[in-house]
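The complex is shown incomplete by one protein chain, all other protein chains being positioned as in the whole.
Lettered A and B in written order, each chain numbered from 1.
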Amino acid sequence: MGRCVRYAFLTLLLLAAGLVPAAAQTTTATLNASVNGLARLSISSLTISFPDSDPDTVPSVPASQGPVTITARARTSVNGAVTLTVQAADQLRSGLTTIPASQITWTASGPGFGNGTLSAATAQTVAVWNGSGVRSGTQTFFFRNLWSYPTGTYSLTMTYTLSAA
Amino acid sequence: MMKAVWSGAIAAAALLVVSTSAFAQATASGTVNVNANVAARASLAFSSNAITFADADPVATPVMTATALTIDVRARTSNAANVTLTVLASGDLVSGSDSIGIANLTWAAGGAGFQAGTSNSTTAQTVGSWTGSGSPSGTQTYSLPNSWAYNTGNYAVSLVYTLTAP
Partner (left out) sequence: MKRHILAAAVVVMVIPSGLAAQRLDLAVSPGVITFPSSDPDAVPVISAAPVQVSYRVRENTGAPWSLTVLAGGDLISGSSMVDISNVTWVATPAPPFQNGTLSKTVAQRVASGAGNVPNPNTTGSVTFRLANSWTYSTGTYTQTILFTLSAP
């Protein structure tokens, strides 16, 4: 009798302590998430303009818009290279008169961004990063001002390319 | 002394932002227009604003020569336009009621585009001429015949230079 009573109380004690497994039913599901490569580029200014200036007093003309803010959003593999380049479509042109695109330079700020010189022949690196993320920086453009330029309103188009490997 | 022409900048641009996605490589591109305005402009700089002939013995120094005047010309103009530098005297060299005819004041020139000449108070005389934009430099070395006939005095005249870049 004493042993049976002890079993009964032990059972109750275990129940009270929650050590006896409760009724449970389980099932599993699998989560799948696809993350594809993706890139998006936004540029704060639609236009970059260099006003006429005296070459003696302003040998390097800053763009009237001030710094251009660039935001690059990219999804790539772990540590995958993300590169932002810019290339001029042509020289600065005013009718038949041209000024080399290389007379336009920039200084940059922001992680991954670097200074550079515009080129119509080769895409120039603006910034380099690794891995996915959203990065922002600025480019401040300058126009080398020379007395030798013929008068005119020169223009060119430059194309930014953001590549996420 | 200078003629400079300014024109306003006209900026027009368009931004095109495109994004693509792919498993292997993703690219996005944006296009920005760049405008640079280069207006007609002219600038003159002289090594000195005074040309001085020191008193000299007409026998020993029959022609007085001043220190060479360096002239820096800077001009922006259209491709084939003529850039011209002229000088016009305000009158004769004058000292009180005495005078020396301005035609006695001549110059020799050095530098591409510069030319020798004789001062004139009625018609601007060409000092130099060029084609298109640029920043040529040259010299003018003024001379004045030394004559026993000159009355004593400090003679002066103003010379007005005009640089034209159309």
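In this text, a residue touches a chain if its C-beta (ideal position, glycine included) is under 8 Å from a C-beta of that chain, and two chains touch if they have at least 3 such contacts.
Values in this document were obtained by computation on a predicted structure and should not be read as measured data.
For chain A, the residues in touch with the chain missing from this view are 1, 4-5, 7-8, 11-12, 15, 18, 20, 22-38, 40, 73-78, 80, 131-134.
Everything below uses one rule, namely that only the chains that are shown with their structure count from here on.
With each centre defined as the average position of its C-alpha atoms, the distance from chain A to chain B rounds to 50 Å.
Residues of chain A that touch chain B in their complex: 36-43, 45-52, 54-56, 61, 64, 68, 72, 74-76, 88, 92, 94, 96-97, 99, 104, 141, 143, 147-165. Across the interface of their complex, chain A is touched by residues 6-7, 9-15, 17, 19-41, 43, 74-79, 132-135 of chain B.
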